[in-house]
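Only one protein chain is missing from this complex, and each of the others stays in its spot.
Here is subunit A:
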Amino acid sequence: METFLSKYTKTAPAEVTTWFKAASVNDFPKDGGACVKYKDKQIAVFNFERLNQWFACQNLCPHKLEMVLSRGMIGDHQGIPKVACPLHKKTFSLESGENLNGDLPAIATYPVKIEAGFVYIGFSD
């Protein structure tokens, strides 16, 4: 399982080597998320319409290691955009990946860009 988790590493915009064209913006719910498959990775992508921002992170919740984060609700905690895992409501910052209501390891976040109506996720591999 450890290797499983280690597949996902936080990627800063400057480190991006590949912009993966995931899907049309219309495929994602407003103020909600969906899951994107990239190679053997599962990436949760959120259209945070209220902030006019997109976020991406691993779909894997570090709590029980299930592929579920994309199905969670999003929102903010004191201004920090976050996602709540649908299984036990563990919440994570969509910016830093930090666990906001516990001390689970941070989740990996990825840069997102929108071009010509398409969602691109940035990877360094």
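Convention: contacts are C-beta pairs under 8 Å (C-beta built on N, C-alpha and C of every residue); 3 or more make two chains touch, one makes a residue touch a chain; residues count from 1.
To be clear about the criterion, contacts and distances are computed from a predicted model.
Of the candidates "2-oxoacid:acceptor oxidoreductase subunit alpha", "Biotin transport system permease protein", "Nitrite reductase large subunit" or "OB-fold domain-containing protein", the chain left out of this view carries the UniProt protein name "Nitrite reductase large subunit". The missing chain, though absent from the display, is touched by one residue of A:P13, A:P29 or A:P105; that residue is A:P29.
Seen across the whole complex, the unshown chain contacts subunit A at 1, 22-23, 27-32, 34-37, 40, 42, 45, 48, 50-51, 60, 64-68, 71-79, 81-82, 84, 86-87, 89, 91.
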